[in-house]
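Only one protein chain is missing from this complex, and each of the others stays in its spot.
Showing chain A:
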């Protein structure tokens, strides 16, 4: 029994789980980190990171076998020879879709932290206050001032590059020098600034790639091969950042292949006592005990763990007393935007491959702008020259054709919108009563969709993008909207939201489950609204903040 007892247990090893482990071990707590998938060691296990691109047998394409076994990943753009091992085996771990839902999962150490897009932005009070001001859903229990010092704290450690742009709706942070924009982007930025009287901003993407070395990590080498695992540790991941720090304390134990099946709950003490796991390789069951539990299994799986816990007390699981567990699922809707070509830069070229592009922060329903929908959207984009895959008029065979293709083609610029999705109680996940996974565990069933506000917003996302490109002198503009299935934005959140009232929320202002105060949920599940801003940096800050609170409460004997 004693050997299975720790001060803290962290469920999950992705962005927020890694942070929880780093913070808790750093405060001296003996911590067990449970990961449901394989071990995936920094550098050693990045089998492709140093391989030349021409050494990939299929040059990036996936095989028939992979296409058959990973149908969900093949719905989007993320199926690539170099990362197929990192995606979850969809045959072993299925899910049900009442409505279309694309779930991008990586069950391995580090979770999606090795595979993320690394865009890192602070939320502002325009985001934290929106629900309250509009009377929509419930209010966030925190404001920008509560999280601002924690943004500072995590930015310094993670290493976020960006420029100080002085925008109240996208607050500046503690930044490393920005990854520069290219000449076309800079020119387009200044044309937009002029055209829109300084009301619209095309800024450097703020990204968790190091533009300067920080202790223990080399700066980004501009290869743009982050996903293959960076042998330089050039971007933030659990492996490159939080895990080594946690290991250095000597307080961390990591257990891969550990599927947490439930949190053990003592109904007399109204507290969790530990967790039960299923060893994914041996199918053996084990129990581990701790004073506090951080649940960081990713938005949907954290809800899944809660739904399967304390069912003898609440039939729908731990945290379900409010009736909100598994509800209010959000994402960022995208798969739409505009692009075009731009003339006058034929003598300008690019050196190096950036791990980011530009960002256009939200401008709707701000500072007097008023729309027929609420909230807003931002864009990520970039300008670049055409590659060899372009068509060349009048040339299709021969040496001249080949040599022309080897040279960069014309300049293009494009942008993709990311829109806020409101929390709707009826957008929900539940346990499928009929289907089980490879281990005989219940699977999730997804029932969520975009509604009127998002649909209206989508019309504006494409038309505004086209209008901005036109204002910047871009030609041959085309817009696209390929439709958005929930989850496809990979920013799923909201299934165990924070709030001020246990009757309408699952978590309190410190991310504690109202019904078990020593259980903290600090991944995307905790979000009360989605904003249109990339959420990962906020998960990091909320996690560090909750760890600090948990440690102080432990010291005071309150947990």
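Note that in this section contacts are C-beta pairs under 8 Å (C-beta built on N, C-alpha and C of every residue); 3 or more make two chains touch, one makes a residue touch a chain; residues count from 1.
Keep in mind that, in the parts below, contacts and distances are computed from a predicted model.
Not every chain of the complex appears here, and the one that does not is recorded in UniProt as "Gluconate 2-dehydrogenase subunit 3", selected from "Tripartite-type tricarboxylate transporter, receptor component TctC", "Electron transfer flavoprotein small subunit", "Gluconate 2-dehydrogenase subunit 3" or "Cellobiose transport system permease protein".
Touching the missing chain, out of A:117, A:256, A:274 or A:499, is residue A:117. Considering the whole complex, the residue from A:43, A:214 or A:350 that touches the absent chain is A:350.
Residue in contact with the omitted chain (choice from A:126, A:227 or A:377): A:227. Only one of A:21, A:181 or A:275 touches the absent chain when the whole complex is considered: A:181. Touching the chain that is not shown, out of A:88, A:384, A:430 or A:453: A:384 (per the contact rule at the top). Residues of chain A in contact with the chain left out of this view: 52-54, 57-65, 67-68, 70-71, 74-75, 77-78, 80, 97, 99-101, 117-119, 179-183, 185-186, 221-227, 334, 347-357, 380-382, 384, 387-391, 396-399, 401-403, 405-408, 414, 416, 449, 481-485.
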